[in-house]
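Missing here: one protein chain of the complex. Every other protein chain is in place.
Note that the chains take the letters A and B in the order they are written out, and that residue 1 is the start of every chain.
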Amino acid sequence: MKLRRPILGLLLVALMVAAAVPAVVFAQKSDIKLTFTYWGSTYEKAVIEAAIKSFTEKTGIEVEPMIIPTDYETKLLTMIAANDAPDVGYLGPPTAYKWFRDGHLVDIKELFESDPSVKEEDFIDGAIFRYGDSIVGVMNNLESFAIFYSKAAFEEAGIDNVPTKPEDAWTWDEFVEIAKRLTIDRSGRNALDPNFDPKSIRQYGVYMNLWSGPFEALLLRNGTQYFPGMSDETGIGTPAFNEVFQKIADLMHVHHVMPTPTAAQSMPAPAVSLQSRRYAMVIDGQWVCNDFAPIEELEYGIAQLPKMTSTTAVYSGALGVIFSSSKHPEAAWQLLQHITSVEESTELFRDGLWMPNKKAYYVDEDKIALWASESRARVPGYRDVLVDPIVYDSEVTGEVYVKNFGDINNILFPALDQVWAGKKTVDQVITEIMPQLEPLLEGSIR
Amino acid sequence: MKAYRLRRGAGRTALYIAVIAVSLMYLLPLFWMVRSSLMSAGEIFLIPPVWIPNPPRWSNYTKALTTIPFGRYFLNTMKIVVFNLLGTVLSSSICAFSFARLRWRGREFFFALLMSGMMLPGAVTLIPTFLGWRAVVPPNSYLPLIVPAWFGGGAFNIFLLRQFMRGIPLSLDEAALVDGASYPRIYAQIILPLSKTPLIVVSLFQFLGVWNDFLGPLIYVNRERFFTLALGLQMFIGYYTAQWELLMAAATIVLVPPVILFLLGQKFFTRGIAISGLKG
Partner (left out) sequence: MRKEEAYGYLMAAPAILGFFIFTLGPLLASLWLSFTDYSVTNVYKFVGLANYKRLFSGADPFFYKSLGVTLYYVALSVPITIVSSFLMALLLKQKFKGRGLVRVIVTMPSIVPAVAVATIFLWLLNPDIGLFNEILRALHLPTSQFIYSETTVVPTLAMMNIWTMGSTMLIFLAGLENIPEQYYEAADVDGGGPIYKLFHITIPMMSPTIFFNLIMGLINGFQTFTQAYIMTEGGPNNASLFYSVYLYREAFTNQRMAVACALAWVLFVIVLLLTLVVFRTSGWVYYEGDRQ
């Protein structure tokens, strides 16, 4: 038995009548008007709105930008429910996949083929979210992970030769050693000192926010993933998978070089913590460059993540998608190309927030100079650590191909709280939650 | 002589000690907020904690005030607040009067129905409610945030006022009826003046509810120039997740109007209600 919104059918008829009236009245005034939904800070808003303005000047297409400051998907769901979806907008990968299957998103494949100005091959391959033969969306921008460190802390500990190229990356043991040298207690002893007091740490060697993003980056470097190689064979529960989580737990409880989530709660944001020397290193996404750059007192550097069995980098990004209800998908496609181009939204790239989604901007010197030439947001080493690996050795985040990615994390991460609290080992916890996880481990989407 | 007034001497001292302790306890979070709003991010977390910012960074406030258009958002919020509040006070008091003091068949049943409306979490009624509104008003209209206030003003408020009105001696109504007063007159001239205190309480709550609500405006407002302060604050958080001092400055600014209102509103409590004078 199939039903379509029985209670609300009448209301929808009324809505359509109401919607038809203005359409008739304004038909001759402007042919095309797009609604564009996005999230972001007030800073991003200014850049995006400027890009939209230049788009309208160039094409004559009017755009109504709609910034959604919080609860993005809740707002979009209500719009879809009212048959009032925007023409085009940002969307997280798991939701995009679901809405595409439900028929609310356009297959971008045809738009690609009918647009002579771009080809699929122009893009970083994983930036294109494919499902079967269709394309669900294209990442507006890329993001990847690295170590950011306080130069002052490194100088004080006498650490130089910080690795930026993948082949020079620290092994995990070297990394732990470095972190120990950088962890200082209140009497000034570091964590290698036998008299080091882990109860009164003034400066932690390293900090990492405990969510799936940076863990994916480390998992990949240990040769695994939620579903390695986009296969249907899960990595969860395998020794390589558990090892990564245990290594992070050991940073807290064995080596005492990383704050537990509890201790980290009392710390300022990474930018301030690096500057005030609460942390010496931070493992985080490259968007933090945007936070770091304006803090003049902060001299920071960038380093490769440690390597375990591999140095492959992970990248992710929010998708640009076009809604099926749009009457002007071609115009919507043009808008997306326009606002995500390095030339139009230069500040978003240059000031540290975004990385481009097209290959040329990682290999062509002139194009790299547009967004990654040296600055407060793009410090020396940035290119080695974050630009080159994307084209030479990288993989896309599991978000875009792992089925039930959100549900799996909803079970995995709360359970890991017991590990971060020092009460259980990763092996114990994962064994315990495996029965709950198993029905969700349905492989990859493609 | 006031019944609960403690006797002089020891009682008085104990009272003042209690009052001071309570004030300190409740001022602490507020103080911490204001103090943090005048610091640099690094200072906020110094150990041992710094109590007084030195020197105070007033620039946090200028920064907070210029990041989002506070003035416009304030006006937008006030538009909703004023019309919502008017409707709430009028309609909830009329309805509560009926539920508390008039006898009619089905009264208890309908009251139970109203109450039940509060027991379903809003997350699941959000979309059906939105669909209904979307069919009758254009996007960016504030009507969905105002009109329901004119239809009873919320079960919570009706229930609250009903409880108070039930406590007023019935002899007052009976005497008025004997004098030939109609029910609307009893409501307007006897019960309403006697319910001043709970009505002020209702108004303050309603004000706060509307003032701090961000999910409602988020759903019904599309254009940024129609945003409310609460939405603006959310936008602010989106940007300054890292910069606590600016969040605290913005929160302090948003706090000023309600605090002024509460300072004005509390005066009416002390005047109380001269029930005793009316009672024979």
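Going forward, a residue touches a chain if its C-beta (ideal position, glycine included) is under 8 Å from a C-beta of that chain, and two chains touch if they have at least 3 such contacts.
No experiment lies behind these values; they were computed from the predicted model shown.
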The complex has one chain that is not drawn here; which of the drawn chains does it touch?
-> A, B
Touch criterion as defined above, residue of B:83, B:99 or B:220 at the omitted chain | B:99
Among the options A:34, A:81 or A:208, which residue touches the chain absent from this view?
-> A:81
Consider the whole complex, including the chain that is not shown, and state which of A:31, A:102 or A:174 touches that chain.
-> A:102
Contacts from chain B to the absent chain lie at residues 1-6, 15-16, 18-19, 22-23, 25-30, 32-33, 36, 44-45, 47, 49, 91-92, 94-95, 97-105, 107, 110, 113-125, 127-129, 132, 148, 150-153, 155-156, 158-160, 163-170, 182-184, 187, 197-198, 200-201, 204-205, 208, 212, 230, 233, 237, 244, 247-248, 251, 254-255, 258-259, 262-263, 266-267, 269-270, 272-273, 275-276, 279
Footprint left on chain A by the chain that the document does not show | 1-4, 6-8, 71, 73-74, 77, 80-81, 95, 98-99, 102, 104, 261-263, 265-266, 406-407, 410-411, 414-415, 417-418, 421, 436
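Keep in mind that, in the parts below, only the chains that are shown with their structure count from here on.
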Separation of the C-alpha centres, chain A versus chain B, in whole Å, is 39
Which residues, counting only chain B, touch chain A once they are in their complex?
-> 41-42, 44-45, 67-68, 126-128, 130-132, 134-136, 138-139, 214-215, 218-219, 222-224, 227, 231-232, 234-239, 241-244
Interfacial residue positions of chain A with respect to chain B in the complex = 7-8, 11-12, 14-15, 18, 39-43, 45, 64, 66-71, 74-75, 77-78, 81-82, 84, 266-272, 275-276, 278, 291
